[in-house]
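Just one protein chain is left out here, and the rest sit where they should.
For subunit A:
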Amino acid sequence: MLEMIYSAFLILGVVSLALYKCPKTALWVGFGLPSLVSLYSVVIFITNINLTYGFKLAGNFIFSPEFILTPLSGFFSFLVVFISFGVGIYTIGYAKSLKNRANLAVFASLFNFFILSMLLVLSSSNVFSFIVLWEVMTLVSALLLKFNDEETSNKTVMIYLGVAQIGAFCIMIALLLISGVAGSMEFAQWQGFEISSGLSICVLTLLLVGFGSKAGMFPFHVWSPLAYPLAPSNVAALMSGVMSKMAIFGLIKFSLFLPINPGFGLSIMVLGALSALIGISYALVQKEYSKLIAYSSVENIGIILLGVGTGFYGIGLGEGTLALLGFVGALFHALNHATFKSLLFLGAGNIYNATQTKEIDKLGGLARKMPITAILFLIGVVSISALPPLNGFVSEWFIYRSMILGGLSESLLGRAVFALSIVALALTGAIVVFAFIKLYALIFAGVCKDEKIYNGAYEKSLFMPLGMFVLAFSCLYFGLGANNIIMFLGSVVMDLIPNATYSINIDVLSMPIIALLLCFLLILPFLLFGIFKANMSKARLSEPWACGFKFNSRMQTNSNAFVGDFKRIISKIIKFKEIKSQDSYFAKMNYESRSDDFWWNLLYAPVVRLNLYLGDKIGYMQNGKSSFYVIYILIYLYAMMIAGFYFLGE
């Protein structure tokens, strides 16, 4: 089963690469067939969610890796193939816009390898293959990033790779430390080993930094708002929707091997709360829609981490219910975030495809030109804003609930952290609504601001809305059928925490009833109007009244004005740069306001500077004379000989 799915992706990847000469066929082979394979594997992963199964690679070439799926990795594998299904369909239509940038066959092949690498990361069963596959995943995603070849792309790709490498380095050290203590590289044998509390804290910190870098957790998030907007939107959907979840998976999986104290859970919660707040604050003030969505990924990772932190806190205290609720909330939000974030990125790709601009301020009234995209995008926006009855609401509700339960714990620190996190999440929720109203309203509602862009916009291909529809429909289903999903996730989490029981009634929340209620409330005014026959006169259609002036589309609120008050409030935390420039005395004044992510300067810029400095100094050694290089080799040889003599000789 499993090997069939993996080899299908492998073969499709190779075949689409072989179709280098005919990219049109490669498009169907490389994106159409993987969607079918994904659909098939979604079924496989769902039906086998409670089993632990795997296969061993044949042969004894150095070592034969074994691939095992546990319920947890099974759930994340389901996530991977489920999102790839929607993205794959979408890409059949979308890839045409990339035709001039790169060979589609290569793109299709990398797409398949990317999915495959993520699946393999999930099922790898020892340290060596995990690290190698993790790196492969990073490299393939970096190659995919390069497909949007812009001026800044090289720098962004290097930043992405740099942060990912720092993360991978931390992960590797942590895993090697564990395997050193446990005496085995196989994950299956990591049981019942003794580890000192100091080392355990050290390993947990390394894991948090490593996986946090990959997930885009604050303060290691600097790469995500750069990389996601750069990537082609289907890749951005996969990276933000799925790849960042690999980090969540790793964090949960490897931390559970270690003895966990409640402090670890609390520190994850603090970081999660900060990610959520800071991520969404930055998102709100962005002027490019893809950047806004990218920053909102940071926020959502923060929310997921709040759930994960609660779960770890519960484990640390030995409270099964708390852990269960926290992890279910986290996994559910991971699933939901993957769904609606992919949907939004795909929608953003659709908009960019039609308009060729990333500026929110140049767009307006697109709903009239692209009605299908608008509706599907609206579903994504409502879900991400956590409005009932869609899926974002349910998972955030779960996380709230688990945090409220955690807030009742005895320790004072725990109470404080939980209370503050609840406040942070509530604040985040409000700003999310604000940000996404801005996003939707300024792009799809109102009247057009740029005639040329407006007239050129239309639905380019039917496959793109179709792919989005799959995800939008799942948003609806995950909301309305939340009980099923929770039972499904409950069984996954039960496997993680053996002593947990369904001690509380999880299905106190009935989503269909909420949905019905909301629909009823929505219809109620019209019903009342109908009954009382009030306000039945036909609406008059005319241009908006603009205080006696002729209405102009520039009179509409733009993205800067929309968040003006918020900017004033937050200007203590986020620094805005106002740039005024004027070409000549009579020319128009140009205003530009930028919000730079100062965490980059705080955290990474010193490291970069140090490296450049060291590189400069070492550069003296590289003087271009080959005989000097041989001298270096000779010196090294001597040094090794002496070292060997002293250390090994005795």
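Rule of thumb we're sticking to: a contact is a pair of C-beta atoms (placed from the backbone, for glycine too) under 8 Å apart; a residue touches a chain by one contact, two chains touch by 3 or more; residues count from 1.
One rule holds in what follows: contacts and distances are computed from a predicted model.
Undergrad: What name does the UniProt record list for the absent chain among "Nitrogen regulatory protein P-II", "ABC transporter permease", "NADH-quinone oxidoreductase subunit B" or "Hydrogenase-4, membrane component E"?
TA: Checked against "Nitrogen regulatory protein P-II", "ABC transporter permease", "NADH-quinone oxidoreductase subunit B" or "Hydrogenase-4, membrane component E": the hidden chain maps to "Hydrogenase-4, membrane component E".
Undergrad: One chain isn't shown here. Among A:Asn100, A:Ser584 or A:Ser627, which residue touches it?
TA: Touching the chain that is not displayed is residue A:Ser627.
Undergrad: When the complex is taken as a whole, what residues of subunit A touch the one chain not shown?
TA: Counting only subunit A, the missing chain is touched by 618-627, 630-631, 633-634, 641, 645.
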